[in-house]
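What you see is the complex with one protein chain gone and the rest in place.
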Amino acid sequence: MSEAPRVDAPRVKVRLGENNYGKADVQLFKVFRDTPRHEVRDVRVRVAMTGEFGAAHVDGDNTDLLATDTVRNTVYALAKTGFAGSVEEFGKELVRHFVAAGPRVQGAFAEFTEHLWSRIEVGGQGHDHSFVRQMPKHTARVEGDGQTFKVTSGIEELYVLKTTRSGWAGYLLDEPYTTLPETTDRVMATFVTARWEYAVDECDYDDVWARAYRQIQETFTDHYSPSLQNTLYRLGEAVLGRCPEISRVWFQLPNKHHLPYNLARFGLENGGEIFHVDPEPYGLMEGWVERA
Amino acid sequence: MSEAPRVDAPRVKVRLGENNYGKADVQLFKVFRDTPRHEVRDVRVRVAMTGEFGAAHVDGDNTDLLATDTVRNTVYALAKTGFAGSVEEFGKELVRHFVAAGPRVQGAFAEFTEHLWSRIEVGGQGHDHSFVRQMPKHTARVEGDGQTFKVTSGIEELYVLKTTRSGWAGYLLDEPYTTLPETTDRVMATFVTARWEYAVDECDYDDVWARAYRQIQETFTDHYSPSLQNTLYRLGEAVLGRCPEISRVWFQLPNKHHLPYNLARFGLENGGEIFHVDPEPYGLMEGWVERA
Amino acid sequence: MSEAPRVDAPRVKVRLGENNYGKADVQLFKVFRDTPRHEVRDVRVRVAMTGEFGAAHVDGDNTDLLATDTVRNTVYALAKTGFAGSVEEFGKELVRHFVAAGPRVQGAFAEFTEHLWSRIEVGGQGHDHSFVRQMPKHTARVEGDGQTFKVTSGIEELYVLKTTRSGWAGYLLDEPYTTLPETTDRVMATFVTARWEYAVDECDYDDVWARAYRQIQETFTDHYSPSLQNTLYRLGEAVLGRCPEISRVWFQLPNKHHLPYNLARFGLENGGEIFHVDPEPYGLMEGWVERA
Partner (left out) sequence: MSEAPRVDAPRVKVRLGENNYGKADVQLFKVFRDTPRHEVRDVRVRVAMTGEFGAAHVDGDNTDLLATDTVRNTVYALAKTGFAGSVEEFGKELVRHFVAAGPRVQGAFAEFTEHLWSRIEVGGQGHDHSFVRQMPKHTARVEGDGQTFKVTSGIEELYVLKTTRSGWAGYLLDEPYTTLPETTDRVMATFVTARWEYAVDECDYDDVWARAYRQIQETFTDHYSPSLQNTLYRLGEAVLGRCPEISRVWFQLPNKHHLPYNLARFGLENGGEIFHVDPEPYGLMEGWVERA
């Protein structure tokens, strides 16, 4: 079979820049069955390596490349003994392994999305070996050169809402583009994404996560919110107060707008009861809160 | 501007068959604020009408068509006074209205997907006006001619899993295509979709839903499962036992395969600990369980 | 390990109703390499069987059940020799096999979503073995008892839009809920789902599909549309005219609303230029067009 006629882009001098490769969306599930009360870990894993991979890219020489299939096998194999606690600890194990595994590897990172399962309640008791999936997720990222690690943890898909004690008023009027009326009582809803860095090299990552997760929900309830920006700052302040292990925390808070539907046209008073949930567009706030 | 040259498909005699139209994915949110302890309802609604709509289809005569924008307005307006309890009751209200609204309307249906919100816990107590979204959903469909109604309710996105007490053995060997080994201890996981019909014209739909939802989870835990088919039957039997209001119940149970990863290749014994969660394909079981 | 305490739903007399089981989302890809100009078929397949499966459901006796893993193996094995042309023909092959495969099987169905790939163009020519994925999909469903078949084919994810020659006027005013102004020039956009049945037992299914697919697009362009309902009818009439093999055709046409943005507030005239694409809710029209 002959090649397609060569499509000639003019030849120019180029070089390989920053790059990485590995395996993504590895679906790993681990059961801890030491006692009749089983525990489960359900994680989506991405592992990637960085290093001197010029030969493969430029010359098509795969000699120093680990197959991504090998990466996959390794994740499952290391999970047997190396995944005993948090995904963050497992991430360190994976990074250590992959930095050592390839002759040209200089660094590696592992990213996790951990699905959370609660015990099914039977007669008021959590069942020993039956579970029901929760919506929020525990995320984590571990990056390193084999010696030192940068660990980030976070939360995804925590959807919270309050039906009062929030407003949006006193903002800048930009004529003629500002048409939104002020309000001091609205529905506020947001789909929390959080991510934090650590002030310490080692800690009980699951315990920190549980405290942050709980604190975010509690703080969300405890104040009149004049803006999602102010709530973002309060969430950050509270997480840093509750978790001395955390050095700084970032939030992405979309404003899932719940708009009072105009019922006056139909001779009805809305009374803060009937809302349209507008899927798009949405206000989007992002920011870090750090120790001063 | 001139028309595009007419593309002539040969003319043939045709007629309009069964048809309906309306508004879909209306995002309705209602807050009940009679007391400081607020309640919320968060529903995606589709409403459609059936009837004699030939003039609009065949002749382009819209005289007897309600605009779908009007349908949308009506859903929000009726929600103010007509949406006091379950989506099923609201569905009857909507069907009654739309059958009366259009001169050519003979029937209508309303479909609902209700998102569930739990109260955020603060100090062990559910908060008065702050909520966190849950994953499972309450679905419902009400169809009628204005006088009588057919109501169906259901559950979506209830993801349950057990780490033991299930197997798959003794099945038919179809040579040469059967390659799967038997097992009497596996991880069984399924994403429950349920739907049921009623033996009564009226009942407390939310209460029935809560009982069915709880019973499905409890029954999932209480037996050794030789197959998802047997579990499907047991779930149905238990729901019918717990809920005399229900005449029959349907389940769709995908088998979310958790496959033991082959670690023997790496000199490791798996021991029922390390699984790959295979996203596709999956076994899929569907069936009705009915009163005998 | 002891069982969880039995959760007792009251025992009632129940029986198994209509049911089926099989494998879903089998991702099958076939390359035809008889000549250097390769052809590809990329399909998502669901296969399910119906029959007398009471023993498995009621008694947990799997003796007569084919494993869904076997179903998967079989789909790939039969694709080698039995998938030479259209998915519809392959569906008949699958149904024939599965009805014969199980002692208790009485019927079977196969559902397909076929992804379409075009040849990558190089120098104005379609390449021999390189392809680029298209958005629209070819769907099909074949159901049968092994002797006779019911075949349905269709189109999904064909997103079409016209910037003029459509309107919405002269509709019913339902006071006070109708607030939408009339228009005789709007943007009309819809995400076409079509499904059709056949007047013949055998035909060149791919050729019919290609004609219907082309005709739907051409007819979409050729008229002033007073409503999506009228366009639905015209699409049906044209498909039936172009394809004598088709007995009737169903469309689902969501009205992807493109709403003129109110720029008058900012001292600007819109002039039919600036639109907000509203994701939800949307008008939804469904209907059959049949031979008279």
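Letters A, B and C mark the chains as written, and numbering starts fresh at 1 in each.
Throughout what follows, contacts are C-beta pairs under 8 Å (C-beta built on N, C-alpha and C of every residue); 3 or more make two chains touch, one makes a residue touch a chain.
Given the structure is predicted, the values throughout are model-derived calculations rather than measurements.
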| item | value |
| --- | --- |
| In the full complex, displayed partners of the excluded chain | A, B, C |
| Residue of B:63, B:81 or B:179 touching the missing chain in the full complex | B:179 |
| Contact footprint on subunit C, counting only the chain that is left out | 27-33, 38, 40, 42, 73, 76-77, 79-81, 117, 120-122, 127, 129-135, 158-165, 187, 217-218, 220-222, 258, 261, 263, 265-266, 268, 270-279 |
| Hidden partner interface residues of subunit B, rising order | 1-2, 4-5, 7, 36, 122-123, 127-130, 176-177, 179, 265-267, 279-280 |
| On subunit A, residues whose C-beta touches the chain left out of the figure | 1, 3-4, 6-7, 9-27, 46, 48, 53, 56-70, 72-74, 77, 101-103, 164-165, 168-172, 174, 177-180, 215, 218-219, 221-223, 226-227, 229-230, 232-233, 236-242, 248, 250, 254-255, 280-292 |
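The rule is short, and it goes like this: only the chains that are shown with their structure count from here on.
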| item | value |
| --- | --- |
| Subunit B and subunit C, separation of their C-alpha mean positions in angstrom | 20 |
| Junction residues of subunit B, two or more chains touched | 27, 73, 77, 164-165, 218, 221-222 |
